[in-house]
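Here it is: the structure, laid out below.
Note that one protein chain is taken out, while the other chains of the complex remain in position.
So that you can tell them apart, the chains are marked A, B and C in the order they are listed, and the count of residues begins at 1 in each.
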């Protein structure tokens, strides 16, 4: 990983606590040592017995800050494998993805194939925090001929496969306005009101026009400022996101947001900073990649094949797929059903476990179609 | 006290903890029992041996949430009487006022005077939280002929007395906007954005015009809303204050603020609440009351007599003085110097202790001029 | 026509002047008399010699307020048939539509067909001002089995036909804020500032969120208010439009706009009015109607058949087509090419005249396919 390419890294104390916890849970100290500072990506490279192309699969591993349900009917509670840790839960199937990746590795361990298999275990997908970006920038997928980034999807039949999720390109930003406090009654003219700047920015960011022929979105999700009723607010902080069908239009939105934040600050003689805290590009899957996956799915009893789906969210797999494409390879995102209809990121999220061997087999067949 | 007339009462846990602390510090359980629920005002009534008018003095007792300095040169540190409790400090001289009140009581204990002395020990003056209001509404000053509410003033010579502080009438409000969360990319149209309402309210509250022939102020001191970059904010909270030279104009400002909050909420189909969390009226002292105090001051060596001072702040003594005036009595605010120039509410605030006997003597002479 | 169903009617003086001009240009006084007050729609009904279904064609007739070019290469200048009147021009082909309608009438005059032909000559299509609405509300198309509303399209080959223009539903509104003037320095508090309300409304209207799965648009196209630098503005006027793929979502946008205007007015204790000055629904053409038209087009050498086109504009033909559909009939919009690439509403707009007999023949064939 390129550490600088990560957008958001936990505070040192948090990293240290996680490190200690992993050690206490029995992790190998020599391996842990190499992951210090949150550099936790793992790329497994399996060279086949014959020369051939390189195939990569991406498995994201990170959890989400959700407290797992106490509901006794929740399978992880019945079978006693719920999260040990309070406020942290695998509520988006990334543990399943990791298990699939490891099983796939053992299935391919005989190396009886022509080419190279790369299994990418990625941290920090949630919040598009830079996990994929820091792997891509390291050059780890530059030699890849074909990459697949997969996701289990709750509430969808295991027999359904979606070949190309048109995720939106997105950027998350944090803007801070710096003003000057003053007594609001005694000398209001000496203050520089950070909340006047922030409120103007908020209204105007939401007033950025929609783009024709391109779904676009902006949102100021958080605004916080001021300290007391009788003090001119000297600081305000906003969290903003933009999204668009294409990376290029998303970048235009980011420029517009920056201009609005800057102009709003200057209106009231405020200082300001704007920092990118997450991003993902759009994903345009290659037809060839989808075709291979659908062929593989056919022999496994998948019954529904959706070529394109307009996903309203974002995924930083974009960094890996785009890098492969820039280097001459191909790739696509793949989503497959895992049935249980509790929403992703909810406290009672779960997958139907039948999806585990199914997706493992699918990826194995995909790999063998290319490397076999 | 009329408990409902208090604007802001600490949470039950806080009250319970303070109760337990007082008990542990040796407070009499039977007295404490009567103060349960934060009803901590004390009014001492001393009847003279002869009939006559009723004179009242107000002493506020509450501390401020400030961590007292560790500076070894700070007198309370040198003489070991700094605050025992972290994050709470007598940083506005209210402990001195209380001491003066108690000393005055002992000086008058012989009851060799004609009339009645009322010593009012008031909680919750800070933040104009309703301490004085809840005492006034109880009717405790309805029979008072003359009331004085006093304050020691840092950085001013002990020889200076100010006869009438033209405090501004003020109202503090908390407004909450209730919207509806929605995924900001997936279905923004299903959301009702509380921050759009709050930001519009903020700008428009600050755009309330100034009043001719009347110093007016508005301030939105705090704005907080939203939860995450990709969620349409469903809640926002603002803390607002208004001030004006007269109570009437302040009430007009409050009406304007309410109309703006309501209109802003309706613009975006938001629910809203607006709650008054503090208030004080303007104070117009009676000339006769000032005259008596100045006469008393003369014999004590005060050298500077300021009849009127435009104070940019507010004081809920207004509730007591105004109630007395409505019932046919007279009164005024009085400020006297206490020299040490560290600002009120700062971590190293202190008074020159010479001010203690001086102000006690002044009040004693004032009382005797009326009751003697 | 139902006169009340028109959104915008010219002022009496303008109507009188147009009336006088028509008289001077040789219009029949008895016909003119029946059009007084701008009631200028004409519906021709041709009954065939045999009973059968009713087919209707809509031809719009109105001009646009554009000054026709002086360019000597502009065909109407070369052949001396440019607009006689300054500032008024047939810059959107409605004169061609009218000519086609009249020619079609003469072609069908032998009445050798089974059923009824209705030729609707419509005013006030531009600005979706209510021309079609006032005809539909009169019930004039309630008995129609099949309706076609056609338009020549500049810059597109005469051999191209578009079967269904997905026009956006739209509403145009005028909002007026009524405040109270006051001297901005002498007594600003006595004013009620209409521009504060209007500016807040403007920002918040533009901040209405986009709708998922539905192209939406809002625009405040005009804002005017205030009289002098030293007067609190007592009046402001805004012109607003909304658009959406469906009529239902457009109506939701209108409700949001109304809530914002009302809330903004109430914020500053302003009166307000909001008036609809134009509207059109979305148009969803019937497949059967498109099919008949495409069949007819084939025999005339049209070479390109586009079933659906997402038009970013709006058309009040929606009122006629929707009324027919509500009464059990079918219909569609049809656009056909007329080649010359100067944009509609430009000073040098023109059509290739070959389009005139082509579209006439097309409509004739369509009519005969149904009535023949």
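Odds and ends about this structure:
Quick note on the criterion: a residue touches a chain if its C-beta (ideal position, glycine included) is under 8 Å from a C-beta of that chain, and two chains touch if they have at least 3 such contacts.
Treat the numbers as computed from the prediction; the structure is a model and nothing was measured.
Checked against the hidden chain, the listed residues C:63, C:223, C:274 or C:347 yield one contact partner: C:223.
In the complete assembly, the contact with the undisplayed chain comes from C:188, out of C:10, C:159 or C:188. Touching the chain that is not shown, out of A:74, A:138 or A:262: A:262 (per the contact rule at the top).
Of the candidate positions C:20, C:231, C:327 or C:354, contact with the hidden chain is made by C:231.
Mapped onto chain B, the footprint of the missing chain covers residues 203-204, 206-207, 209-210, 212, 215-217, 312.
Residues 186-189, 191, 193, 196, 200-201, 203-204, 207, 209-212, 214, 232, 252, 256, 259-260, 262-269 of chain A touch the missing chain (whole complex, contact as defined above).
The omitted chain makes contact with chain C at the following residues, 168, 170, 172, 183-188, 193, 195-196, 198-200, 202-203, 206, 217, 219-233, 236, 239-241, 243, 278, 312-314.
In this text, only the chains that are shown with their structure count from here on.
Comparing chain C-alpha centroids with the centroid of the full set of protein C-alpha atoms picks out A as the closest.
Relative to chain A, the most remote chain by averaged C-alpha coordinates is B. Separating the CA-averaged centres of chain B and chain C is a span of 65 Å. Here the CA centre of chain A is 51 Å from the CA centre of chain B.
Here the CA centre of chain A is 47 Å from the CA centre of chain C.
Among all residues of chain A, those that touch two or more other chains are 203, 206, 217, 312.
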